[in-house]
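Only a single protein chain was left out; the remaining protein chains are all shown in position.
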Amino acid sequence: MQVTMTVNDVEVTREIEGRLLLVHFLRDVLSLTGTHWGCDTSNCGTCVVWLDGEPVKSCTVLAAMAGGHEVRTVEGLAKDGQLDPIQEGFMQCHGLQCGFCTPGMMMTCRALLDKNPDPTDAEIREAISGQICRCTGYATIVRSVRWASVHEAAAEVTR
Amino acid sequence: MQVPAPFEYERATSVDQAIGLMERLGSSARLVAGGHSLLPMMKLRLANFEYLIDINPLHDELGYIRVGADEVRIGALTRHRELLESAELAAAFPIFRDAERVIADPVVRNRGTLGGSLCQADPSEDLSAVCTTLDASCVIRGPGGAERVVSMAEFHVGPYETAVADGEILTEIRLPRRPGHGSAYEKVERRAGDWAVVSAGAAVWLGADGTIADARVGLAAVGPNTTGIPEISDTIKDQAPSEALYEQAGAIAARSCDPATDQRGSADYKRHLADELTRRTLRKAVERARS
Partner (left out) sequence: MTTVHEPKLTTFDDNDQKPVGHGRMLRKEDPRFLRGRGRYTDDVQLPGMLHLAILRSPFAHARILSVDISAAEASPGVKLVVTGAMLAEKGLAWMPTLSNDVQAVLATDKVRFQGQEVAFVVADDRYAARDALELIDVEYDVLDPVVDARRALEPDAPLIRDDLAGKTNNHVFDWETGDEAATAAVFASADVVVTEDIVYPRVHPAPMETCGAVADFDAIDGKLRLWSTTQAPHAHRTLYAIVAGIPEHKIQVIAPDIGGGFGNKVPIYPGYVCAIVGSILTGKPVKWMEDRSENLISTGFARDYLMRGEIAATRDGKILAIRTNVLADHGAFNGTAAPVKYPAGFFGVFTGSYDIEAAYCKMTAVYTNKAPGGVAYACSFRITEAVYLVERIVDCLAYELDMDPAELRLKNFIQPEQFPYETKTGWVYDSGNYEPTMRLAMDIAGYADLRREQAEKRARGELMGIGISFFTEAVGAGPRKDMDILGLGMADGCELRIHPTGKAVVRLSVQTQGQGHETTFAQIVAEEIGIPPADIEVVHGDTDQTPFGLGTYGSRSTPVSGAAAALVARKVRDKAQLIASAMLEVSVADLDWVKGAFQVKGDPSKSVTIQAIAMRAHGAGDLPDGVEGGLEAQICYNPSNLTYPHGAYICVVDIDPGTAQVKVRRFIAVDDCGTRINPMIIEGQVHGGLTDGVGMALMEMIAFDEDGNCLGASLMDYLIPTALEVPDWETGFTVTPSPHHPIGAKGVGESATVGSPPAIVNAVVDALKPFGVRHADMPLTPSRVWDAMRGQATPPI
């Protein structure tokens, strides 16, 4: 079947099998390998991308379901080579180690800040609670989001 | 990653078109909404279908929360996040917000739907327990637009089995509103996002004199289906709320349920939780009804 969707502001059309998972469409068909996968059961969240601006687990969405919709991946976070504040925050606060969960984490955290520019630590923890990081112990991820929040509020960084 | 076996993807354009497809394709077809229960099962090849009919395009038609004076109607494609964020729903039935906070995780809640949860008919599923607690009825639409309305007890035929037949779609959940309402939900889980070890919902309706005009308790993960316990309703009806009464209800919950020992916990522990959580949720439901 044929599917057409917008990925990181670019419209793409491809011939696919109906069963193709969105994560494989992004990685194997479009070579956008920044989105990872880590389980079979929607538990780990390394595959989180945006579907029409909402974080979703792309291992549990069919590529066909995304037809006609807008998808954004980690490759679409930076603008004109300028890191998004959430990316900058993860670097400043050591919110990543092996980097495998990082794209999914950042997509969820960016969406959180878009809805709630000044989240509490508890709200940040809740937002990322469907995503597993085996390296950081989460505290530095919480700090990373706060960094982005504080610096955006102070207009020190812009989106 | 594990991947599903081949199937044909069909996209629904309207409820009746989807019913038509189902009618034509029979049991080889399955509806998919959020997909967060179905697709993992298909990846693990525990379930195989020749056709998947994607009803997400029907969200405009079936995604709604309508709070009326006598009844709340919720479209089957309403997503968990929408249920969680609806202030109107939380005001009418606070139990929904309690439950939605502990269902899966925020990202899954962006996709998962009320109808999908109920149709999965997992005995540990939280919204089934909520709907049981609130005495919900389920609207099922079939060929030719024929609608039938069944109670939750009728809807859940057995574990992973519902009253929805081939060629039918669950379209709406109806929740009767009565005055003096308070409700609450509590879940014990081993970790955030896990299925319940046990969870309990309680709803009370207080009379003008402060006594319990009606009460219902629903439990998840303690038997083959989420369970409403009529004996509790019968026992505490017309009584004044008290710790002794909650204890009595808890004891009934513990002896009425039929949990199994598994990785989540021993049957004894689950029985204990049925008691403990029944008492806690009744207490909170009454507090909320009073405030």
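Think of it as A and B in the order they're written, each chain with its own count starting at 1.
As a convention for this text, a contact is a pair of C-beta atoms (placed from the backbone, for glycine too) under 8 Å apart; a residue touches a chain by one contact, two chains touch by 3 or more.
Every value quoted in this text rests on a predicted model; they were computed, and no experiment measured them.
K.L.:
Touching the left-out chain: which of A:5, A:48 or A:101?
P.N.:
Among A:5, A:48 or A:101, only A:101 touches the chain that is not shown.
K.L.:
For the chain not shown, which residue from B:32, B:89, B:173 or B:197 touches it across the whole complex?
P.N.:
Result: among the candidates, B:197 touches the missing chain.
K.L.:
If you put the missing chain back, which residues of chain A would it touch?
P.N.:
These residues of chain A touch the chain that is not shown: 17, 19-20, 24, 27-28, 31-41, 43-44, 46, 73-75, 77-78, 83, 87, 90-94, 96-103, 106, 121, 124-126, 128-143, 147, 150-151.
K.L.:
With the missing chain put back, which residues of chain B would touch it? List them for me.
P.N.:
Looking at chain B, the ones touching the missing chain are residues 1-3, 5-6, 44-45, 105, 188, 190-195, 197, 263-266, 269-270, 272-273, 276-277, 280.
In the analysis below, only the chains that are shown with their structure count from here on.
K.L.:
I'd like the Å distance between the centres of chain A and chain B, where a centre is the mean of that chain's Cα atoms.
P.N.:
30
K.L.:
Please give the residue numbers of chain A that touch chain B in the complex, ascending.
P.N.:
It is residues 1, 17-19, 21, 23-24, 37, 39-43, 45, 48, 54-57, 59-62, 64-65, 67, 108, 126-127, 129-131 of chain A that touch chain B.
K.L.:
Which residues, counting only chain B, touch chain A once they are in their complex?
P.N.:
1-9, 11, 32, 35-36, 39-40, 43-44, 52, 54, 56, 81, 104-108, 110-111, 192-193
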